Each structure stands twice: as structure tokens, then as C-alpha cells.
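Worksheet: the structure to be examined is printed underneath.
As you look at this complex, bear in mind that one protein chain is not there, while each of the others sits in place.
Showing subunit A:
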Amino acid sequence: MAFLTEGQFTALQLLLKAPSKDVVRKICTESYPAGASKCPSVVEQTANALSVSNCEAIQLLTAFHMLSHHVVYQNLTSPEQILSLFPESFHSNLKNLITKILLENSVTWRNEALSSQISLPKLVDLEWRVDMKTASDSLSRMAVPTCLLQMKLQDTPCISGGPSESTVTTELSKETLDTMIDGLGRIRDQLSAVTRK
């Protein structure tokens, strides 16, 4: 399956101009994030490290970006699977080096993708407090326990912009808390039934 064109594999061979393996590694990890090939500083650094033009640097970054994302998407975990992606004519030492770098990083990249996928605002932090109400305008003497719950939610947009945090504070009576724990217990039972299967 030709997902990278001949031209893009040729661009990858520009890595042969790198002075050391570490430079290759650095370029590869910097090209992974979305928009790396559009970031001027990354392009500058790559062009300088390999002594190539900015245009060629962009081609290289794009090509490696596509290759690494393909490996993560298909969850290619063995060297043979990755090696088979390259054309016959590709420089073999470089091929092995790139495969090694991809295998080293794919687990990290996979976990990063899982944690930054589209989702509803994520619960980041949780705090609670139990108070005792001793008086109110309708009763001058009472002893009613109540629970205050504060949750911090973080919404990380996938496409652009920074994360936005919001705080939700809510008050629960004893009955509400009991009902909530009932519901959560049912979720736990269903979860263990699902994972047992």
C-alpha cells in the first residue's frame, strides 16, 4: 500500500546528511506533533542540522510525520512490519535506524494519542467537605449533615487553542449522596461484569 510517495521516501533519505544518529532521532521526534512541518523554528533547525534548504526540510518533516502516524495508527509493533513499508531501493542502514526510532517511540505516541483524543471535559480533581447545618431561617435549631463537592474539569481541544479549566461546585443532601453511591456501585458492578467476560 503506497501511502508515502516515491518523492517522500526520497525526502526521508535526506536524513543521510545528518551528522549523527542523535540528530536523526531529534528530527524524528520533533516531526511527530501535528503542525510540526508548519512551525518555522522546527523547519529552521532541521534545515540547519542537515544543511538543506527550508523547502527540503519541510518535505522531510511531512514525510516522516506521515510515516510515524501511519505506524501508530496501524499499531505496527514488529520491526518486520515497519521494514516492509520501505521500498527496496531505500538505504538499508537508514531504514534500520528509522525503524528502531519508530519502535522506541510508538508506545509513547500511542499513549499520548489516547490521552488527547476527543472527549467530554475530563475530571481532573475532586474535593469534598461535609458540613453540619445548625440553623436556618425556617428552623432555628437543626442538625442536618450536608456534603459539598467540588470538581475541576479540563477541556482540551484537539485542534487548536489551550486547555480550559472549569470548576463545578455542588451540594448534596444525605439522600442524594446515598442515591449517587448506589448508582456508582451499579456502574462498578457492570464494569466488572464486562471486564470479566
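In this section, a contact is a pair of C-beta atoms (placed from the backbone, for glycine too) under 8 Å apart; a residue touches a chain by one contact, two chains touch by 3 or more; residues count from 1.
Methods note: contacts and distances are computed from a predicted model.
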item	value
Name of the absent chain as recorded in UniProt (options "DNA topoisomerase (ATP-hydrolyzing)", "Queuine tRNA-ribosyltransferase catalytic subunit 1", "Kynurenine--oxoglutarate transaminase" or "COMM domain containing 7")	"COMM domain containing 7"
Those residues of subunit A which, in the complete complex, touch the missing chain	69, 72-75, 110, 113-114, 117-123, 126, 128, 130, 132-133, 136-149, 151, 153, 168-174, 176-181, 183-185, 187-188, 190-191, 194-195
